[in-house]
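Only one protein chain is missing; all other protein chains are in place.
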């Protein structure tokens, strides 16, 4: 699983029209590159939105990501595209906000340590002190930033996030980030919701599921937007339950679902496989 | 799968207290019976509601269902129970209401013919003529009862149901039965909803699922109550989807889920495995 | 779901090297085509085998499939490729062989009738007469070709298959086709095996699963090769079971799995999404 040098990922999105793939693949060929894998999707082949993720490598070190991006600007301009070129040897920096429950946090830290989650973790911030020991076992900086009454000390969280994190993960973080935080941070935030959205938004979803008597429960990883639990869904994982499951066992089963959904969502995100469009996600898995 | 003679199922529900199982099993022993399988559940062992399903056989033909019921009355009275004794050699009569889409109907008829669904089907009624040929291939009476403007001709449906069906199945029946129909029929009605309840109630659930961008879709079989799509859930079946699924493919995948959920719900119901309590189901699978 | 005119699918497979995508997309662009969807896969980006499926449309009727193929020959020659161009408006002809059990057959016929399975069915041949009525309800020619002692009358089956079917489906066909049949027919044959391969090859897989006490059962759709139940796997569908499942209920649950696996495999196959390589499949779902 060691990184190969000089592997890049182009993420590219524009209005669909003739010749996009030909133009991009010609660009890669002219840079002496070879496509490793390419995915594309169009919401409607004739008049829709076009998305592509192309992973390619350059056999020698002539060209940096910067230089590639520079060269690519005219191509992108032709199609008025929204795009990026990513260097796969550079890991994204994932900041984590969490609260009291630590199953998702513990799972992410473990996956990070074993290399199954290919990120850096610059910090974990929590409004509970309880997770300090767990985090510091992994030699990761831990910030205890308790919410005091109405003051959630968001400015401190924001400063941390802006200065150190390429994206944020809310690993069962129980406070709601303000609109100001979202607009000021302006990067991606992934949340795990312990319910099968769009059912069971808001508080205590397992209690809701229990009282409705559903036969399947789920967990949902999604991007955070200004609307609570309504951002684009990235991953959902489900499991059957029966009348014998009480709220305790729903919570216990749900923890596994939350861990699986969050890890799957982050895994795809950090490999540049997730696009958003019209409050939905396109995921090149 | 041929019926063995003299197999009975006791379904029994009361407030939980000491000695229920001892009393019932003693009753069966005194009738020279042997328990084949027994399931029980209590919502709370000390103060809750108690449910049991006991399948037993009598080695000889001395005792009819009627006679057994008569003998059981004093036992039931001790516990102030809600109960029935069913004779497994008697098939329940399942009336079917349907509309235009025939995938659930076709599946039920096929399962009935092969013996995988252990019921009689006294009739199929539809507000569309289209399914006539399919139904009559199976030599089952078909009633075309079109809804005319506001008149859904419920009285005809009601007369059919009351005179011939032990319970009803709505196999993608698109009209809403009135409160009068429900109270007058007063027996169980099982509906298949083409969405993962409690999400996506009402019309066009696949369209709702598509526009929400969910990553898992589902179908829900539930009992019909006066509240649309809110009756006790009997079975839910789910499947993963991706951004590549358009509404057509959601519908196509959903058809399988609907068939599976409905067949599973009916299969448990006709084997007397489904209890309802507080708008939820207890299912001894 | 109606066919759009002038939609083509290129399936293409060669040794991986630089410039393949650029060359093909340039070809499509020069024919004034637009790519609807493209998938590609390489077993190893630097030295492996490369596979692509490209669905594209031509906005006008200038070019037939034949003409396109002619034009494409030089491109294919550059890469020494194994390739085809398919016209999506032409349905593949799927011959069906079956025996006594009809659940897969009935499902395929139903899916064909509703348009969910986009094929023609030129005939059904069976070594049992029992399915005649079912097949003829759909106005599909039925051939009763009983195996007499050692004589399975393969020559008749072969004649049917060769003259009328683009590919064959064995829908619970219980006889083993000879090596001669396979080499003489020389087109694809898809079988449904009622077990989770590579476990439970050969006869009575549900009995094998029962006596092993597995907790999950499965069904496997695969291509037929000379080695019994060892051809490339196309689809596998599984479901949990418990100690309460006897062989009868395993068979009943398994029927659903078989139907789902076979329909999924055929659906992908007839949309030209299935490639084979080293006795495995690559499926661009």
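So that you can tell them apart, the chains are marked A, B and C in the order they are listed, and the count of residues begins at 1 in each.
The criterion applied here is as follows: a contact is a pair of C-beta atoms (placed from the backbone, for glycine too) under 8 Å apart; a residue touches a chain by one contact, two chains touch by 3 or more.
Not measured: the values here are computed from a predicted model.
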item	value
Selected from C:115, C:146 or C:198 as touching the chain missing from the view	C:198
Per the touch definition above, residue among C:32, C:64, C:163 or C:279 touching the missing chain	C:279
Chain not shown: contacting residue from C:36, C:108 or C:214	C:214
For chain C, residues in touch with the removed chain	41, 196-200, 211-216, 218, 232-238, 240, 242-244, 278-283, 285
Hidden partner chain, residues of chain A it touches	1, 103, 106, 110, 114, 116, 137, 248, 252, 255-256, 260
Those residues of chain B which, in the complete complex, touch the missing chain	16-22, 25-26, 28-29, 32-42, 45-46, 57
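We adopt the following convention: only the chains that are shown with their structure count from here on.
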item	value
Centroid-based (C-alpha) most distant chain relative to chain A	B
Most central chain, judged by mean C-alpha position against the global CA mean	C
Separation of chain A from chain B, taking each centre as the mean of its C-alpha atoms, in whole Å	42
Residues of chain C whose C-beta touches two or more other chains	none
